[in-house]
Structures are given as structure tokens and as C-alpha cells.
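One chain of protein is taken out of this complex; the other chains stay put.
Moving on to chain A:
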Amino acid sequence: MTAVQTTPVKPASRPPIHPPSLVRASMTIVWRNLIHIRRMPEMLLDVTVQSVMFVLLFAYVFGGAIAVEGSNYREFLLPGIMVQTMVFSSAIVAMGLTNDLQKGFVDRFKSLPVPRPAVLVGRSLSSLIHSSIGVAVMGVTGLLIGWRVRNGVVDGVLGFLLLLLFGFAVIWLGIWVGSLMRTVESVQGFMFTVMFPLTFVANTFVPTESMPSWLRTIAEWNPVSAIAQACRELWGNGPIAGPEAAWPLQHPIAMSIAWSLVLTAIFAPLAVSAFRRRSRD
């Protein structure tokens, strides 16, 4: 064996390679993902047309039959349906990631001298942007049918920040599922099976008071309920939880932050290790 030289071959003829930082590489991935959205606006249907449809369906079809004490149903509905949209970012991130893994984009990416987490960070950011577009569309629809943020700018902004924080937390769930599954179709099937009970067994669309007591306990401990309750209180869209409501609903803002941290603490390590494992082969 000869001593190994570590000088690169033919350095003179090559352009300067300055591998980007994690932030720059992630932004490049975001740029690429946003081009996808722009080229295929139909990808946004889930958060645009569907959002408007859901708002109108619930507001006018179900709304008349649902009484909310101390508020009107449309006011009550908007924060709930916005939380649902944020929860669905995890499905969006999972499908996008599986697609990138399946189509070889992740392989191409891995062959470059780039910080590897960038593919996840970029994917997460663009999913948050995707869902935020949905929240904005809903907000506008809401404004048209009478929903308002009634407690001033600071509380208003805080509500949206809580939504984003929660979106960030559930994205880890999406990365985990996206790294484990092989096809976009199976991801879609799995995520929708999880997302629907998660967002419906909660105070998202109806007050929890009318549920059977066992179901009500589950619904009120559902993280989704805490976020929806926090937004309602911050935006003045619903009454403060009664004394018989579960503890998280008595302290919705603190619990929204806590749930987001807990979910991140559980799913981030699972997601990173699943993605690493998938990336080793």
C-alpha cells in the first residue's frame, strides 16, 4: 500500500465550490418548492378552494344547527378551522418528502456537499408557507362572513404565532411518516386516517359540552382543542372555558405552547432517526 495523498484531482480546472450554510441551502430548497407551487397551482387547492368550501359549508350548512353560548358560530368556527389547516401541514410535508425520496431528488441532494438537514428544513418551511396561504385565504373568507379579530393587534398576532408554532410541531410527525412510507398514496391514506379524528374529536367545529363525558375528556385533552381555545380567547371569538372544562382549556395559551414543545420532543427525534435510517441505504 502506498501513502494516500489527499490532494484533490485537478484543482486548477474547477470552479470554486463553497458549500452553502444550512440556512442558505434550506432557502434554496424552499425556492425550488415554491416554484413547484407556482407551476402547479392545483397543489394549493387543498388550502384555497377547499378552505373556502369548508368555511362556507360549516358556517351555513351546519352552523344554523350549532349553538355556541356567548358567541356566534361563524366567529367560533374560524379559529377551529384554521387549526385544522395547520394540522394538515404534516400531511403536506409527508407527501412532499416521500415524493422527493421516491423520485431520487433526495439522492441527488445527498451526492452534493451540502448540510443534509437542509432538505428537511427547506421542506418544513415550504409546508408552513403552504399552510399559511390556507390560513390567509380562510381569514379573508372569514372577514367576508363576519369573523373579526376583536382584541387588538398584539393578541391577534400572538394567536397566529401559536398556530405557526403548532404547525411546526406537527410537521415532525409528517417527516416521520414521510420517511417511513414508500409511496405518496400510502402516506396520503395514513395521514388522512390520523388527521380526521385528530381534528374532529376536539372543539374545532363544535363546543365540547354536548359530547358524552368520556369523549369530552378526550376532546378537551386533544392538543388541537387547546390551540383552538387559545386563538378564540386571543381573538375574542368565543367564551372562556367554563369551570367544568378540562385543565388544558382553562390555560389554553400556556398549554398550546406546552403541547407544541411536547409533540416536538416526541416526534423530532423519531423523525430525524427515521430519515437518517432511510438515508443510509
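What we mean here is this: a residue touches a chain if its C-beta (ideal position, glycine included) is under 8 Å from a C-beta of that chain, and two chains touch if they have at least 3 such contacts; residues count from 1.
The definition used in the following text is that contacts and distances are computed from a predicted model.
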{"item": "Choices \"ATP-binding cassette domain-containing protein\", \"Thioredoxin family protein\", \"TlpA disulfide reductase family protein\" or \"Sulfite oxidase-like oxidoreductase\" - which one is the UniProt name of the chain not shown", "value": "\"ATP-binding cassette domain-containing protein\""}
{"item": "Hidden-chain contact residue, picked from the options A:Gly70, A:Pro113 or A:Pro243", "value": "A:Pro113"}
{"item": "Those residues of chain A which, in the complete complex, touch the missing chain", "value": "2, 4-10, 13-20, 24-25, 28, 31-37, 39-40, 43, 92, 95-96, 99-100, 103-105, 107-114, 126-127, 130, 184, 280-281"}
